[in-house]
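There's a structure below that I have some questions on.
The complex appears here minus one protein chain, its other protein chains still in place.
Going in written order, the chains are labelled A and B, and every chain counts its residues from 1.
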Amino acid sequence: MKVGLFVTCLVDLVRPSVGFATLKLLEEAGCEVVVPETQTCCGQPGYNSGAREVAMDLARKVLAEFRDCDYVVAPSGSCSGQVKAHYVEDLFHDSPERPEFEKLAAKWYELSDFLVNVLKVESVPRKFASPVTYHDSCSGLRELGVKMQPRYLLQMAGAPIHEMAECEKCCGFGGTFSVKLGDIATRMAANKVANARASGAKAIVGGDLGCLLNIEGRLRREGDLETQVLHFAEVLAGGSDDDQGERRPPQINADKRR
Amino acid sequence: MQVTSMFFKKTASMKLDDPVLQESLRKFKGKFVDARARAVAEVDAWETVRSHAARLRDHAIENLDAYLVEFERNATRRGATVHWAETAEEACEIVVGIAKANGVRKVTKSKSMVSEEINLNERLEAVGVQVVETDLGEYILQLANEPPSHIVAPAVHKTKEQVADLFVAAHHKPRLTDIAAMTREAREALREHFLTADMGISGSNFVIAETGTTLTVTNEGNADLVTTVPRIHCVITGIEKVIPTLEDFATLIRLLPRSATGQSIANYLTLTTGVKAPGETDGPEQMHIVLVDAGRTKFVGTDMQAMLRCIRCGACMNHCPVYQNVGGHAYGWVYPGPMGSVLTPTYVGIENAGDLPNAATFCGECAVVCPVKIPLPDLMRKLREKQFDRKLRPWGERLGLAAWSYAARRPSLYAALTKFAARFAAFLGGKERLIHRLPGLDGWTKGRDMPAPEGRTFRELYGERQRRKASSADERR
Partner (left out) sequence: MREHEIGPLPGIALPPDGLTQFRNECERLGSTCAEALRLEDVPREVASYLASKQLEPRVVLWHELASLDWAGAGIAIDDRPANGTDRVGVTGCFCAIAETGTVLLLSLPSRPKATALLPETHICIVSKMRLLDTMEEAFARIRNEVGEPPRATYFVSGPSRTADIEQTIVVGAHGPYRVHVVLVP
């Protein structure tokens, strides 16, 4: 099974560890993973800023890069929503290229959805004993129905889940919204952080790096340097790749006793 | 109403720092949301009803001309006079004309968002007509001389203490802070107006083509008094409100109160058709129906047409995380929240409402809860496309977007730029791995740190890993 990994632009730039954790999860589950090196971005930032043409160009680029894969997996509900929902239903809705994009959408999965519903994994590489709270990212939740999948996997890792109030409420990231309307985004992040902390969890876990950076940014600004903010892939697989020593130390309190 | 939507960003920031407003919003948040969730859960076929409603609204809009003519024919047959207003100005002139021709001195009004659009109260008062808003929320705002901040709960931004002060000033009675007692005081103050008004003005939630019927949906019963007691009844409503049949109303009313306030039904659904019959002691002698365009036809036949399905329930704003935090006034015109972010730029011109299409994270809650399935984020995105095409966004934003667009299509350049950016930003992050201030990204760093990148891109690291794997494979060979 040849699985293309769509790294996402944020993971590439800011948190390669999430990419390697994803890679590890897929490889340990027996996938042959390929990572097309020309990949850049799914086009969503342009798409949501009204730049339709560049979004279409980038969609075509993504299509070409993953044409040979049986599946494509991304550690992001947002990028996956862009591909699975918006390429087909909007950008190429009336285009002769639409069937190609339908095929792409059909083989494209958000990571947790892929692990649970395609690979049907029954175990994950790491154990994680600290209580976590899960933030449902908007696109994954509402465009793709990602809700129970990451929770199921977190339980597999042994992580107790302390649900926070309003776990489905937007954290305020919203791509460029987080900068254009920073004051509102900050307030939304502050609400999220308050709910997360009230849950008593030691780590805030999510499936989209944009949300996680937003939440972590607010958490740290409020002076909380303790609560961890992690992608679920990091929880499940650890934050570092064995080949790599120099990246940021994984923030994970993996339960070493197990 | 003066359009101040261009200043959304600035106003919103002020609203975030307004402790009284924030307290009101804190009380508001969740109430409608939870009530709606419970009410919707009781309807097993919710999605089926919703899809049917969306289709029937589309059908009505696609045949707008035919159904409006049918409506006019039937309403006229029943003794009403139908007026057509292409602009807000025309609509006001018609209503003022009716008031003048009939020597109207006092008007009681039930809630009408269209009248807010066209500044009707101001125009009537200018010719010496006393206008009394009778919906409790609207009445409070009339006393405060403020516009509504929500289409269903207009005074949601007011605390009861603020309302108590307004009542003392208006009613000259001892200050009450018990909400039930305050409501009774307002009831008594308004009852006198109901019984002495010459003309009642109401909106109409829908107008029914087959019967020439207009209708009001209220809990207070104020619209019933407005449409029953005075000798003239004037309905003012948007042309898009037409639906073909009574059965269509039955479908829509399963959705409207549940979506709006979480009620299974509103207390008063009142269908009004024509004037009083011979021998009737109540009901108006004259009924005027003003059908207002004022920008609505700008949607017809465009990729924004779905917006005209809107049944004004307010669910989109109730659930919107932006609205929940800044309230309705920040949106700068009559309609706040996601529906306002689509309606306002189209009604008043996108150049006058530039921030609104951007006042959303595209979290999608509005589209999920919309009872007629309006794809609000998609419509806002289309407005962003228009802004992009017309170069209406600030130059800095356009420059950034252009640079990103150029680089994202050129993998080698992109790799080089991100390689540099990852290192530079990691350096800025220092030991803490947090960037406290980043010029150009002040919008972010004003209230949040920026977690710093790890220092090298995935692309670089993965490339190295693959090369190492290849060489170790070679060694083994």
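A few remarks follow.
Just so we're on the same page, a contact is a pair of C-beta atoms (placed from the backbone, for glycine too) under 8 Å apart; a residue touches a chain by one contact, two chains touch by 3 or more.
All values derive from a computational prediction rather than experimental measurement.
The chain not shown here is in contact, across the full complex, with B.
Within the complete assembly, B:Val163 is the residue of B:Ile61, B:Val163 or B:Ile201 that touches the hidden chain. Within the set B:Thr134, B:Ser259 or B:Gln387, the residue that contacts the chain not displayed is B:Thr134. Of the options B:His171, B:Lys276 or B:Lys386, the residue whose C-beta touches the omitted chain is B:Lys276. Looking at subunit B, the residues touching the absent chain are 24, 27-28, 31-32, 42-46, 48-49, 52-53, 56, 59, 70, 78, 134-137, 140, 153-156, 158-160, 163, 179-180, 182-184, 187, 190-191, 194-195, 209-211, 213, 219-222, 224-225, 227-229, 244-251, 253-254, 261, 264-283.
FYI, only the chains that are shown with their structure count from here on.
For subunit A in complex with subunit B, the residues that touch the partner chain are 7, 9, 11-17, 19-20, 23, 35, 37-41, 43, 45-52, 54, 57-58, 61, 90, 138-139, 142-143, 169-170, 172-191, 213-214, 216-218, 220-221, 229, 241, 243-244, 246-248. Taken together, the subunit B residues at the contact with subunit A in this complex read 9, 12-13, 16, 321-322, 325-326, 355, 358-365, 367-368, 378, 381, 383-389, 393, 397, 401, 404-405, 407-409, 411, 414, 418, 421-422, 433-434, 441-444, 446-459, 461-465, 468.
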